[in-house]
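Apart from one protein chain that is not included, each protein chain of the complex appears where it belongs.
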Amino acid sequence: MDVEALVSLVLTVLIPLYVTSFLLYAVRVVKGPTIPDRVLAIDSLGYDLAAFMVVLSILVRSPLMVVSGLTLALWIYALDIYIAKYLEAREMGG
Amino acid sequence: MSDPVSLLLTVLVLSLVTNIGISLYGVFTRPSLVKKFISLTIFSDTLNSFAIALGFRRVARGYPSIAVIPSIPEDVSELRAAAGTAVDPLPQALVLTAIVIGLAVYMFLAGLIVMYYRHYGTTHVRPAEGGSIG
Amino acid sequence: MIDLVLVVAGLVLIVIGVFYDFIGAIGLLRLPNFYTRLHAATAGAIGGAVVPMIGAALVALGAEYLGPPRFFLAGAAFTSSILLMILAQAGSHALARAAYISGEAQREPILYDALREEGGG
Partner (left out) sequence: MELVPVAIAALSALLSVVATYLAVRSRDMLSAAVFSAAQSTAYALIYYVLMAPDIVLVYVPVSVGILPAVTVLLIKKTERYER
């Protein structure tokens, strides 16, 4: 078995597990009772989506597409900081 | 329609059409200006994704690649083979400009909403039409 | 031979990452409280994003059929994993501190509140 067939087979088998975990994260985004729960779920979803983009760029054989995964990993945590600053400034010393 | 790939692409386009309907509902009927702002951003993003979906193209075998030719081709047939497996790069260039200009427009709208709040004391649209919040 | 070793090691790391990802998703869905969900989310971020990126870098170094851009893929994935290892904790820490200070999340099942004894967050 050559390298290309091995990599394609393993990554194709792994795709449904990734999609299932994304659906579970999305359930928590929809269901989350408070704002920090939703922000936390979107945060984890973004990190795993960045890893998934790197894996998918190997699977579809175009390695230049990895830059979008890097950008998503660098920017998705900014939402945490904004929401945290808003919640801290609203009720100080609670 | 029996082809599963075209069925899935149909599902994608119908979902985007549903998004356009929901966001236009938000722009037209929600009373708060901030909610109109959020719905307008969603509407603009959905229109951009229609342009991207227009440039997607199915190739004979395998998955299409991005339109990058890393080395100078020797003759025309090599260039034709590279162009035959790539998606259309022109809608991507147009959408790139649309996203950046849209950001400037949203900044201006945010400034206008803050001015509105300082003048009327609320973000409800009713006082601008001459009525009162009831 | 070294190519095959690199590819197999990278695939093993990717499989471990998918396992962590799945466990993190189930934990984020099933755990009862915000502060316990924070633990599951951090495990999902480090084990589910940093480890598969290093694995993808190893696979790209070993797979010769991807052509010369595979070195770019390996470097970008490795840099991204290093930066993610720094940034994920910063975001989670800021969010937990804000949720504690503002009282947004319920902190009911608690044994010992050290932050309150020190006089607020």
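For clarity, chains are labelled A, B and C in written order, and residue numbers in each chain start from 1.
Quick note on the criterion: a contact is a pair of C-beta atoms (placed from the backbone, for glycine too) under 8 Å apart; a residue touches a chain by one contact, two chains touch by 3 or more.
Just so it is clear, the structure is predicted and the values come from calculations on it, not from any experiment.
Chemist: Name every shown chain in contact with the chain that has been left out of the document.
Modeler: Taking every chain of the complex into account, the missing one touches A, B.
Chemist: Specify the residue from the set A:10, A:51 or A:65 that touches the hidden chain.
Modeler: A:65
Chemist: Residues of chain B in contact with the chain that isn't shown?
Modeler: Given the touch definition above, chain B has residues 4-5, 8-9, 11-12, 15-16, 18-19, 22-23, 25-26, 30-32, 34-35, 37-39, 41-42, 45, 48-49, 52-53, 55-56, 58, 62-66, 87, 92, 95-96, 99-100, 102-103, 106-107, 110, 113-114, 117, 122-124, 133 touching the missing chain.
Chemist: Where does chain A touch the missing chain, residue by residue?
Modeler: Looking at chain A, the ones touching the missing chain are residues 12, 15, 19, 23, 26, 29-30, 35, 38-39, 42, 45-46, 49, 53, 56, 59-60, 62, 64-65, 67-68, 71-72, 75-76, 78-79, 82-83, 86, 89.
To be clear about the criterion, only the chains that are shown with their structure count from here on.
Chemist: Indicate the whole-number Å distance between the mean C-alpha point of chain A and the mean C-alpha point of chain C.
Modeler: Each chain reduced to its C-alpha mean, chain A and chain C end up 9 Å apart.
Chemist: List the centre-to-centre spacing of chain A and chain B in whole Å, with centres computed as mean CA coordinates.
Modeler: 21
Chemist: As a quick test, compute the distance in whole Å between the mean CA positions of chain B and chain C.
Modeler: Comparing mean C-alpha positions, chain C is 30 Å from chain B.
Chemist: When you check chain A against every other chain, which residues touch at least two of them?
Modeler: Counting only residues that touch two or more other chains, chain A contributes 61, 64.
Chemist: At least two partner chains per residue is the criterion; list those residues in chain B.
Modeler: Residues of chain B touching two or more partner chains: there are none.
Chemist: Okay, in this complex, where on chain B does chain A touch?
Modeler: Answer in residue numbers: 62-63, 65-66, 68.
Chemist: Taking the touch rule as given, give the residues of chain A at its contact with chain B in the complex, in rising order.
Modeler: It comes out as residues 60-62, 64-65.
Chemist: Residues of chain A touching chain C in their complex?
Modeler: By the definition above, chain A touches chain C via 3-4, 6-7, 10-11, 14, 17-18, 20-22, 24-25, 27-28, 34-37, 39-41, 43-44, 47-48, 50-51, 54-55, 57-58, 61, 63-64, 66-67, 69-70, 73-74, 77, 80-81, 83-88, 90-94.
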